[in-house]
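Single-structure report; data block below.
For this depiction, one protein chain was excluded, whereas all remaining protein chains were kept in their positions.
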Amino acid sequence: MNLDEPTLRHAYETMRLMRVFDETGRREFLAGKLPGFIHMYCGEEAIAAGICAELTDADYIASTHRGHGHCIAKGCTIEDMALEIFCRRDGLCRGKGGSMHIADLKKGMLGANAIVGGSAPLAVGAALKIKTRGESNVSVAFIGDGASNQGTVFEAMNLAVVLKLPAIFAYENNGYAEMTGVDYHCGSGDIAARAGAFGMPSHKVDGTDYFAVREAMAAALAHARGGKGPVSIECVAPRWYGHFEGDPQGYRTKEEIADLQETRDPLALFRERAMATSSLTEADFTAMDAAITERIEAAMAAADKAPLPEPDDLYTDVYEVYD
Amino acid sequence: MNLDEPTLRHAYETMRLMRVFDETGRREFLAGKLPGFIHMYCGEEAIAAGICAELTDADYIASTHRGHGHCIAKGCTIEDMALEIFCRRDGLCRGKGGSMHIADLKKGMLGANAIVGGSAPLAVGAALKIKTRGESNVSVAFIGDGASNQGTVFEAMNLAVVLKLPAIFAYENNGYAEMTGVDYHCGSGDIAARAGAFGMPSHKVDGTDYFAVREAMAAALAHARGGKGPVSIECVAPRWYGHFEGDPQGYRTKEEIADLQETRDPLALFRERAMATSSLTEADFTAMDAAITERIEAAMAAADKAPLPEPDDLYTDVYEVYD
Amino acid sequence: MAKMTMREAINQAMRLEMARDPDVILIGEDVAGGRGCPVDDGEAAGGVMGVTAGLYSEFGAARVIDTPITESAIMGAAAGAALTGLRPIAELMFADFFGVCFDQLYNQAAKFRYMFGGQHGAPMVVRTMVGAGMGAGPQHSQAIYPIFAHIPGLKVVLPSGAYDAKGLLIQAIRDNDPVMFCEHKMLYGEEEEVPEESYQLPLGKARVVREGGDVTVVALGRMVQLAAEAAATLEKDSGLSVAVIDPRTISPLDVDTILDSVEETGRVVVVDEATPICSMASEVASMIVSDGFSSLRAPIRKVTAPHTPVPASPTLEAGYPPTAAKIREAIEAVYNYR
Partner (left out) sequence: MAKMTMREAINQAMRLEMARDPDVILIGEDVAGGRGCPVDDGEAAGGVMGVTAGLYSEFGAARVIDTPITESAIMGAAAGAALTGLRPIAELMFADFFGVCFDQLYNQAAKFRYMFGGQHGAPMVVRTMVGAGMGAGPQHSQAIYPIFAHIPGLKVVLPSGAYDAKGLLIQAIRDNDPVMFCEHKMLYGEEEEVPEESYQLPLGKARVVREGGDVTVVALGRMVQLAAEAAATLEKDSGLSVAVIDPRTISPLDVDTILDSVEETGRVVVVDEATPICSMASEVASMIVSDGFSSLRAPIRKVTAPHTPVPASPTLEAGYPPTAAKIREAIEAVYNYR
């Protein structure tokens, strides 16, 4: 897979935005500024970036509780996202959704989802809309390794095969479902093969390798846009942080994480390869990093100062208010 | 597989009881004597008989809406069953369950189930009890081809593998889920292979062949009783009647059914093979048939005349009555 | 005006809306008559109760979609399609099955509009069968709609006959939020006068089935007929004047029509086939004691099913839902209360 320089830049910036958005968000969370739960995507950036690289606003994604990376990859602006995770009036969901329900329909981002396995049937529904209208877009469900066992996900895969829908099941195998290891919770030990047995082409790739993910997705897109039905892709990329902020991670070692950061950092791996195959330099990356840090700091600071919802907003956006 | 004469007699009688129980029940239903829905097992007798042949009362089965055959195979007496499908006071469930909820816990028969896919998690639960208590029994879920797509069933298979439970998933592929064909509703076209991808040994057999079913079950039993975890068996045996009584079956031909009855009658196939490999004669079978018909007619007639529940039974068997 | 069964009226509502709007699709088990069979007969079924018969032949496989028996996938697919622009009608064959798929309705479809800050809702209708009467036992006979009504974001419709069913279903399909459309299985064969053409009935507007100044009866679904019967008998026998109100939609509930009547009568009976705890019968009673207390002149009597599952035995089932006799007795009790 050979990508030109603007594409490489864009890919890197996308991943870098994810990294810095989450690490900065983490700082704000630990400072008590964000409510609820927050789930870090660090270590998995190449998955969302690779899966969404060739999608447009007319394609759909349905996301998970760990959704910030997906949003960024799908083109949500981080300023709007920051407002939402701060639960501000002008956030993407007016502060009613927060981190676990962030959505941006105009970008085809159908929402983070705090129900494990909730994304898959919804993505199939968007694929059904695409097919009914005769469009050539696709719909992607992001699904964690833990979520891969949920009945809803299996049902969704079967229905997508039966109706030959342009749905792509993007499995994010980050090694853990909360505190439970994938080797324990997935009885077959192989998410991709299990998906394949539902009757669709199935890929398994290194989820820390942007190029590998993007390549698998390109094949999936050709298949799905060609009217041949759904595809699944399992991307393996262990997470760097706890399940959510506050998880002390007694179930894994500091060494595992240090080793991951050293040898399987999707951004570092990308930089290396990009510098070897294009004219991008260390300095280019440093400049991109700096710009992104600045942008995200500004976004977080603005969000922190942005207006809160009005108390009466509690009652809006339901079809009907009872008293 | 070589079986001695008493075993062959018992097997045939079991299947014949199923056949006559359902065909006589059908007559009573059409005469307006049975309430609700009734689902015929004709054509599939060898499945229940083969699966349950070596089970004892200490093994469990969890059944489906099409459960009469499973009951008989598991040792429920047809007199008690007749009382229940007539919804009489002295029926197995005091008339509160009826055909779709018939259960006999002392026989390890954990209930027919009117929720498609409902049986699988329950059977896994019984297997969990077996394992927790350190017993050597097994627990079987009967699952239709249509039910094989339900999320609950996939979840149950995965959990059984994860916990290495003595659970056996007996798929009854009778060609249809109500009016929908298996080739349509099962995306992969192969229930057994899909089950195998969950990480368990998986068999596929001709469900009209008692000996084939029993042989596959013997292997499954050795595996499950040996503490090696769950097994699945797909048994293929098309049904002879409509989904329920009242289904005009516009979606299939009279010829298909005639051909089935001619060439794939589990009882006829059994008789042939038994006569070829034992000293059982045509006359023996005729005698068994006559005895069974007589017994079932008597059971149905008795049930028809048996006392109804008392109106106040409406309020019993709930932990607490509100008024 | 022609007589039409409720089954026909519902079928016609779908047909009219599908003809009018290409975004309306129908998805569910055997709604297209069953696919993948030796005989490809779109008229073979049309759902187990025949309610969707003929729609497959008219609108084709792209819009009348048979599915595997996977209700979470069906409801989720409808919700996802609704969120992105279609107006699906999804069939949940028996409402009793909500337990395998409710997340996609209550946490997803029903909450989209709110949790996405108003970006979009899920304009979908879930058609589903409720109620006892067929001897089908505990898992196929429930009137489980109070659970739907509990959920903010779900509207819940409960037609008591063919005329209402048609107008309410057309309205429900055009509504921009998810609507649970609960069809009582014992009403499918009941006939009423129903216009051939399209018409809409608003959601949240009760029907005053009969006027009356002595007692107010609020009855739901199949109970409306029985309540009207009881009222007529009492008027004939004892000269009582009994108002019967059919809310038609239980969420939103037409509070005003009920309170207006209570203001006149001060005496109330609520009749529902659902089990009593946290039910619509309780909801209506509690609404009245909160907002109509000053009119109340007697205890409110709820006539409901008992707090038990539905037994299979017809003998027992006959005593399960309210009967006209029990309703009459309750009306007399509140009327005679001093």
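As written, the chains take the letters A, B and C, and residue 1 is the first residue of each chain.
Following the convention adopted for this analysis, a residue touches a chain if its C-beta (ideal position, glycine included) is under 8 Å from a C-beta of that chain, and two chains touch if they have at least 3 such contacts.
Model, not experiment: these values are computed from the prediction.
Peer 1: Name every displayed chain that the left-out chain is in contact with.
Peer 2: Result: the unshown chain touches A, B, C.
Peer 1: Could you tell me which of B:Leu17, B:Ala62 or B:Ala216 touches the chain that is not displayed?
Peer 2: In the full complex, the listed residue that touches the missing chain is B:Ala62.
Peer 1: Specify the residue from the set A:Gly25, A:Gly95, A:Gly196 or A:Pro230 that touches the hidden chain.
Peer 2: Candidates A:Gly25, A:Gly95, A:Gly196 or A:Pro230; residue touching the omitted chain: A:Gly95.
Peer 1: Considering the whole complex rather than only what is displayed, give the residues of chain A touching the chain that is not shown.
Peer 2: Spelled out for chain A, the touching residues are 35-37, 87-88, 93, 95-101, 113-117, 146-147, 149-152, 176-187, 248-253, 256, 308-309, 311, 313-315, 318, 320-323.
Peer 1: For chain B, which residues touch the unseen chain?
Peer 2: The missing chain touches chain B at positions 60, 62, 91-97, 101, 103-106, 110-111, 113, 115, 118, 120-133, 139, 151-152, 155-156, 158-159, 162-163, 316-320, 322.
Peer 1: On chain C, where is the contact patch with the chain that was removed from view?
Peer 2: Spelled out for chain C, the touching residues are 72, 96-107, 110-111, 114-115, 137-139, 146-147, 149-153, 251, 253, 275, 277-291, 293-294, 296, 298-302, 306-309, 311-312.
Here, only the chains that are shown with their structure count from here on.
Peer 1: With centres defined by CA atoms only, which chain is the most remote from chain C?
Peer 2: A
Peer 1: So what's the Cα centroid distance for chain A and chain C, whole Å?
Peer 2: Chain centres of chain A and chain C, defined by C-alpha means, are spaced 40 Å apart.
Peer 1: Using mean CA coordinates as chain centres, what's the gap between chain A and chain B in Å?
Peer 2: Chain centroid spacing, chain A to chain B, equals 45 Å.
Peer 1: Rounded to a whole Å, what is the gap between the Cα centroids of chain B and chain C?
Peer 2: So the centroids are 35 Å from each other.
Peer 1: Could you list the positions in chain C whose residues touch two or more of the other chains?
Peer 2: 67-68, 70, 72-73 - these are the residues of chain C that touch more than one other chain.
Peer 1: Could you pull out the residues of chain B that touch at least 2 other chains?
Peer 2: Within chain B, the residues that touch at least two other chains are 149-152, 184-187.
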